[in-house]
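A single protein chain has been omitted; all remaining protein chains appear in their positions.
Think of it as A and B in the order they're written, each chain with its own count starting at 1.
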Amino acid sequence: MTRFSAISLIAKALNGHKDWPEQWPDAAPKPAYDAIIVGGGGHGLGAAYYLAKKYGITKVAVLEKGWIGGGNTGRNTTIIRSNYLYDESAHLYDHAVKLWDGLSQELNYNTMYSKRGVMMLAHNVHDIQSFKRHIHANRLNGVDNEWLTPEEAKAYCPPLNISPDARYPVLGAALQRRGGTARHDTVAWGYARAAAALGVDVIQNCAVTGINRGPDGAVTGVETTRGSIACKRIGVSAAGNTSVIMQMAGLDFPLESYPLQALVSEPVKPIFPCVVMSNTVHAYMSQSDKGELVIGAGTDQYVSYSQRGALHIVEHTLAAICEIFPIFRRMRMLRTWGGIVDVTPDRSPILGKTPVQGLYVNCGWGTGGFKATPGAGDLLAYTMAKDEPHPINAPFNLDRFRNGRLIDEAAAAAVAH
Amino acid sequence: MTSYRLPQGGRINRAAPLTFTFDGKSYQGFEGDTLASALLANGVQLFGRSFKYHRPRGLVGAGSEEPNALISVTRGPGRFTPNLRATSIEAYHGLKATSQNRWPSLRFDFGAINDRLGMFFPAGFYNKTFMWPRSFWEKLYEPAIRQMAGLGNPPTEDDPDHYSATYAHCDLLIIGAGPAGIDAALEAAGTKKRVILIDEQPEAGGGALADPCLWAWLERSLQALADAPNVTLLTRTTAFGYFHDNFIGAVERLTDHQSEPGHGPREKLWRIRAGDVILAQGAIERPLVFDGNDTPGVMLASAAKTFAVRYGVAVGQSAAVMTSHDSGWRDAFLLKQSGVGIAAIIDVRSEVARPLHDQAAALGIPVRLGQSVIGVTGRHAVQSIEIAANDGTGRTTLPCDAVLMAGGWTPTVHLWSHSKGSLDWREDIGAFVPARPAEKVRCVGACAGNWDFGSGLTIDALPTPKDPRRIKAFVDFQNDVTAKDIRLAIQEGFRSIEHIKRYTTNGMATDQGKTSNLNGLQIASTALARPVPEIGLTTFRPPYTPQSFGALAGHAKGALFQPTRKTNIDSWAEDNGAVFELVAQWRRARYFPQPGEDMHAAVNRECRAVRQSVGIFDASTLGKIEVVGPDAAEFINRMYTNPWKSLEPGRCRYGLLLKEDGFITDDGVSARLAEDRFHLTTTTGGAARVLNMMEDYLQTEWPDLNVWLTSTTEQYAVIALQGPMARKLLEPLVERIDLSPEAFPHMAVREGV
Partner (left out) sequence: MILIHCPYCDEDRPEIEFAYGGEAHIARPLDPSAMSDAEWERYLFIRNNPRGRHHERWRHSHGCGRFFNAVRDTVTDKFETTYKAGEPRK
């Protein structure tokens, strides 16, 4: 692997950039692997990387039906935070935030993790009480979160409208300073490059069409559009398509897939320094390093795999944005797009073993999977390597829908995030 | 300064001159000009700076495909708009326009240092560096990158304009009022169909506006459409998105072209549901890829034709035409006939049709076949070009002041693709054309790949004897993506066109790749040695052109963002100095401070009043559902966790409502008013949800139960009277109710007047 640095960039530039190698080889499937990851998003590529890096399993293939990072990794609004209410959730997301810090250096790929702060707006007395409860709960878990008055919130994010006459006035905000954003594509590419350097095969245009199982029920491999591959450990990290993959192993899952839209404005010079979210008004926004305002819209109400949403969702989202930030009314929407989010009944992910021996799953991240990327990858790798969940992801097992130990983060996920 | 206004011609109104400013300098134009045509007429060729390298840039196109000439317009407080295309800004008297992304001025921009160092900033350079030392990313690198990026300045004040929105229904929606769209509308005129014809330009006509032979036809046709009562023509209206089941979003611009914005809405959102849709969006000419193709003065041949024919402006006095397509020749002929000097027609093809030769000879235009432009001299304007034969020999220099590129045509299939219609690759025209529809829609004219521009050669980049790694041949002008960036992406293993797009940012600028996508695809196809259809096309996403947040938000602003629900007692509370709080969509009196009291003092006083005498509370926001019918008690008994059948009329009970999974979803005190009649209360935010849940069970699980559910939330005001004096306070106010504790015990209900 050619090391990336300013020095290598200059050296290669002087040579006309003609000897940059492939960042990762376009691998063809081999007959057998020690572990297969289904789904070449950030989570799956991360799992492959950590399998090779931390757990010494290097005969690993990542199978991606299209192009890596082409699912929700490349379609989200890149928000990173860990200010979740319940202990289990706080531990899970903060594990990821800790890994985000330093990820660029670890992967030798600039993922542009920017700790610019995530601010959640309170618009009524109930919000204030709820956010203060979150702040206290977070602090007990070692997760930073602090309360801001409206004036402090305005100072942190000057475009904010804090007029008390607003339809939904800003009564304060909860700020997680370690929260922020990263550059989504680079996360997939960075993991792919680092994993490939450790021997992982990143195989694109390879859709899984079946999961093979032996007489004892354990997995023996997969059928793909590029042939059969033998393997005793399969980790499925396929987001919106998880139900379809799981049905190949005869498993019905507690998941539903919904369309989620996002949009960006035309790029402008820096105006918006942080991430702002409002669950009550249903809006959240940041500004990318390129200058685009990045805005998340809501989900459509029906299940769909069309990666396409309705206009009225966008109308409502922009009305909400203009309500909180009236100076942006003359900004223009440049591009909208849709993703498929897989949602569980309690809005918390499923990360662990399945009833099928050798089949592991990482799914159900709903609208909030990007922030968890390094953590989910690491924990899926751990679970596959040890055949048992790490204490952090142990509560996020599939059994909770049978034994009732749900982790109900529905309130935290009231708006897409 | 030389005037480039042609002595005659054009559709501008020469009797209506106007004055405007660009970067503070005053210029003259005419009614009917765009900012682009008016500045060109004044000899201005430098319109902006590029995103990354801050290279000087002029116009590429003449319409909404323009990638370079991004301009800010200001018209008073709060009315600042960045990133508008000069080619789409209608000139008006008093227009104030400024260039962007340059400091200190458009001609002398320090940012252009990036261009000198451009070799160190190839595609994806930021992935490879800025990682050391670690703490510098947030403190130094990222702020610097953000400051360099971003094109125009953001608005900083509240927008005083307002925006409108409407729904429309029609039997036939035609998008694009060029010749094909107008023909389709004429066919439907006089039928019983409701027809809407929309076009993004201020004047209907599309390509016909740049063809004087069609002007008489155009006038007749538009008159016929105006006379047809079933046809509505919307100009200055952009159909920006094609959504499910023939639902099309369009924005009409109402005031931006006027000297005074007036008091009407600035823009109007049209949500159109159409029976059938005809797309007649035309095609966009493709630039050619060669070293220096971004120099101001290098533009599309069709754009130069439009400027000459429609606006009466010469883009130069001696223009060289670089073409791979017959249309370049025809445009050259029309330009020459309009009074624009043509230095030469250079065609990369070694053979072209005889009539083109003959006409060039007749017009005295020198012709060079089998040759290509390999370099452009001039930084802020074209001074000359270097030409070589396709085998690299015979390098010569040709003085000229403009280069007109004619690289073939790309059908505008954006809306077709939004609708999920499939595309087929047509090798003969080197473009994707509509194939199978997914909605009731068809394409006509150039956007279906049907045109009379002749034929041409599709080429990824012009041949050059220079080292392709050392030249700057641009593909995406705005985002500064060069052919070598695309090749580098492929060299580094980015093979999917989506990866190439994301790694290089090709096609991700504010023009969304209208002039760059196909060239990028051709270059990738060559580099990968795979045919274009195997590489695929990036997905088209709404909007077709950028649309303002305000238009999409429409009326939903301030008090209209969401209506504030008020209780029947609201005005009394307001008159008595209540401080309100928001609960769900309602506002509710929270406490009543007396002079000098803060919230705690007021709440303490009110609590003491409840303890010692009586307090009142406006509980009207609670949801209320009336449950009526012979099976009412049975129904409620099944819904709540606790028993209800034994509840006697006149008594109340607290009820707890669970979801199937056992989680509490709502609660409230409910009363049995009669044997067959219950009055249920829900939480304020839960009213609609609870009614829906009850309807769900009643309709789908227990349709045998004889029960009716009615929301009565707004039919009753609710005053909670609390405290030892509650009965006494109520007594004089009601009749026919015995309020004694014996007759009206705890958890009882009585009706009276």
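To be clear about the criterion, a residue touches a chain if its C-beta (ideal position, glycine included) is under 8 Å from a C-beta of that chain, and two chains touch if they have at least 3 such contacts.
Since this is a predicted model, take the numbers as computed values, not measurements.
Note that of A:Gly16, A:Pro169, A:Pro254 or A:Pro270, the residue touching the chain absent from this view is A:Pro254.
Looking at B:Arg273, B:Arg605 or B:Arg750, the residue that reaches the missing chain in the full complex is B:Arg273. From the set B:Glu219, B:Asp467, B:Glu695 or B:Glu731, the residue in touch with the chain omitted from the display is B:Glu695, counting the whole complex.
The residue from B:Arg349, B:Lys420 or B:Arg605 that touches the chain not shown here is B:Lys420.
The omitted chain makes contact with chain A at the following residues, 241, 243-244, 252-257, 301-306, 308, 310-312, 345, 401-403. Residues of chain B that touch the chain left out of view are 243-245, 247, 273, 420, 438, 660-661, 692, 695-696, 699-701, 703.
To be clear about the criterion, only the chains that are shown with their structure count from here on.
Centre-to-centre spacing of chain A and chain B amounts to 26 Å, using the average Cα coordinate of each chain. The residues of chain A lying in touch with chain B in their complex are 4-6, 8-10, 13-14, 16-18, 20-26, 66-70, 74, 102, 104-105, 108-110, 112-116, 123-126, 166-168, 185-186, 189-190, 204, 265-271, 287, 289-291, 306, 308, 310-311, 314-316, 318-323, 326-337, 345, 404, 406, 408.
The part of chain B that touches chain A in the complex is made up of residues 51, 79-83, 119-120, 122, 125-132, 134, 137-138, 142-143, 145-147, 149-159, 161, 163, 241, 243-244, 247, 249, 269, 271, 420, 467, 469-470, 484, 488, 491-496, 498-499, 502-503, 508, 510, 512, 539, 541-543, 546-550, 552-554, 556-559, 561-562, 564, 581-583, 590, 661-663.
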